[in-house]
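One chain of protein is taken out of this complex; the other chains stay put.
Here is subunit A:
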Amino acid sequence: MGSITLKNVQKHFGEAKVIPSVDLEIKEGEFVVFVGPSGSGKSTLLRLIAGLEDLTGGTITIDGKDVTEAAPAARGLAMVFQSYALYPHMSVRKNIAFPLKMAKMEQSAIDKKVEAAAKVLNLTDYLERRPSQLSGGQRQRVAIGRAIVREPSAFLFDEPLSNLDAALRGTMRLEISDLHNQLKTTMIYVTHDQIEAMTMADKIVVLNRGNIEQVGSPMELYLTPRNLFVAGFIGSPRMNLITGDYARSKGAVTAGIRPEHLTLSKESGTWKGKVTVAEHLGADTFLHLDVEGIGQMTARASGEFGAHHGDTVYLTPDETKLHRFDDKGLAIKA
């Protein structure tokens, strides 16, 4: 249960073609992350799958059944919203029980399921509270609880962690991954945060202006980005993109080298640069450099590499890790 197929899915809002045409295959039990900048259509795509928006064209199939015209509730999916969308006047118990009540389940069965979900999510002590009396992380768990009890064929997450602070986001990331390992249910997760995408996904779908730029496992996207957009979007700090003579000498229009594939030295190297900003993170130091003949570049150094604003450093690229792109921005296969 939980395979989803999108075929030629289109969505227009008036003249604006938010999603020109998307084909996508999601396998049972996969953790799929839709990632892209804001306005890339990732949330729209999720809402189309959920049934909260009508398709302009194409078909959506869930478990072999065409659900293109089906109502949201009939699709057997559960969604966790960015704002959690908890019902403010209901207790946590009633919030979690709501979908079961709507399904006209017996009260004793509802109670059992709610208790079980609360136990999984560490909410047992909070069942009688109202959402307003909970912290952000707890609300998030209630929203997930409300999704779990329905035993959906797939979970949809719409930027669920963006309202949480950084520390909590890290914890919730682990909890959701953990949940996926326990339930083994298909999950589709929308985010603009490529770190969430990289850490959680089995499969990442990179979207840009409603088009799928690339689909692949996190490491595939990192190691072999198909085009400039994916190269620039995946990886943090961003890949350095170099045009001009250096790129031409490698037989490309644009050459890309990740900050972690530059070797730094204070004595000698291929390029000479001046440090504009040094970000000391402890284990790592990110150096933003003004490199002669190339321009702005970012390099990752180990924490011990002492460099400050105004220092001169030398860079050497690891050319086996070089990415090459042609004039259309597509990667040139080695």
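One rule holds in what follows: contacts are C-beta pairs under 8 Å (C-beta built on N, C-alpha and C of every residue); 3 or more make two chains touch, one makes a residue touch a chain; residues count from 1.
Simple rule for what comes next: contacts and distances are computed from a predicted model.
Enquirer: Between "UDP-glucose 4-epimerase", "Alpha-ketoacid dehydrogenase subunit beta", "Sorbitol/mannitol transport system permease protein" or "Phosphoribosylformylglycinamidine synthase subunit PurQ", choose the name on the UniProt record of the chain that's been left out.
Expert: Per the UniProt record, the undisplayed chain of the complex is "Sorbitol/mannitol transport system permease protein".
Enquirer: In the full complex, which of A:73, A:174 or A:195 touches the chain missing from this view?
Expert: Within the whole complex, the residue contacting the unshown chain is A:73.
Enquirer: Which of A:4, A:18 or A:50 touches the chain that is not shown?
Expert: Of these options, the touching residue for the absent chain is A:50.
Enquirer: Would you indicate which residue among A:8, A:83, A:122 or A:135 is in contact with the undisplayed chain?
Expert: Candidates A:8, A:83, A:122 or A:135; residue touching the omitted chain: A:83.
Enquirer: Tell me where the left-out chain touches subunit A, residue by residue.
Expert: 50-52, 71-73, 77-79, 81-83, 85-90, 98-99, 102-103, 146, 150
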